[in-house]
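== chain A ==
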Amino acid sequence: MGKLAYYPGCSLKGTSFEYEVSLLKILEALNIEIKEISDWNCCGASAAHSINHNLSIALPARNLAIAEKDGYDSVLAPCAACSSRLKNADYELKNDDVLKKKITNSLEMNYVPAGMSINNMLEFLIGEVGKDRIKSMVKKPLSGLKVASYYGCLLVRPPKIMQFDDAENPVTMDELVALTGAEPVDYSFKTECCGAINSLSKPDVVMALTGKVLYDIKKHGADLVVVACPLCHSNLDVRQREIERKYEEKIGLPVLFITELIGLSFGINPKDLAIDGHMVTADSVLRKIEELNNK
Partner candidate 1 sequence: MEDKDLKTAAKTTDKNSGDPRIIAFVCNWCTYNGADLAGTSRMKYSDNVRVIKLPCTGRIDPLFIIEAFKKGAKGVLVSGCHPGDCHYTSGNYHSRRKYATFRDLLGYLGVDLNRVEFSWISASEGNKWVAVINEFTDKIKSLSGNSTDIFTKK
Partner candidate 2 sequence: MKTVINEQNRRSFSSQVESMLHDKLAKCYQCGKCSAGCPVNFEMDYTPNQIIKMTELGMEDAVLNSKTIWLCVSCNTCSTRCPKGFEVTGIMDVLREIAEKKGITSKAEKEIQMFHEVFLDNVKSNGRIFELELVGKYKLKTRHLFRDMFLAPKMLEKGKLKMQGEKISGLNQIAKIFKDFE
């Protein structure tokens, strides 16, 4: 393992702080060191590429350039949106020399595209950490727990840039779920979009999309959902109550970050994983884990 850079992105420092807390906790348990990219900036998320292509490359490029300057060769971007923007920037810089020149001039920093391995959370866990190492840390197998993995769009699409798993039937998160001893639940909308960025500006649309995913997961008998993206999390978790009200049907599905699930299987105290930070309480899950453990 080379020197590992960490790009938290804005959400992990705000609304999705649980993700960062749990992530750091499990890495601590695994004895893996990562370092935050110094003075990183927002990658521009969906807004930049929505209305200004060049900006959407330049903003993440600054972070990559800093990481390169500081001698890292691998970046972890746990937020699916951030990893997607970083990968997009890397891809464009590699394929558009004119733009690359403009951007490196503007940044007054150089960057060699494709020199850095950019990893989303799942890639990091499977690739950099490795299944065996995770498995060896599982102290409290979650056997009996039924877990649906929700991937959303940004982890797998577009495949030519993301280069991650199968775009229609991804399995990486399910594999991680299986490592914790829990039972992965198959359902139809693993990669269906939750509405992402339009959460604030188009709440009705987002609720329709997210609702569809949640009800389908519910129908397939999952106890909870795991995600690897703050946007997905906030739509599935924060909006869940509202969706129940709108469609007049209870869901009650706790939404955990994959790092939290892994933390639980490591036997880490739920409080230390910030599991109480979610809007839909995870009590039912914790209770079920206790019951299963007692059996």
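Selection rule: all candidates are chains of the complex that A comes from, given by their letters.
One rule holds for everything that comes next: a contact is a pair of C-beta atoms (placed from the backbone, for glycine too) under 8 Å apart; a residue touches a chain by one contact, two chains touch by 3 or more; residues count from 1.
None of these values were measured; they are calculated from a predicted model.
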Touching partner of chain A in this complex, picked from 1 or 2: 2
Candidate 2-facing residues of chain A, complex: 10-11, 13-17, 39-42, 44-55, 58-59, 62, 96, 102, 106-108, 153, 156-159, 167, 192-193, 195-198, 200-203, 205, 208-209, 238, 276-279
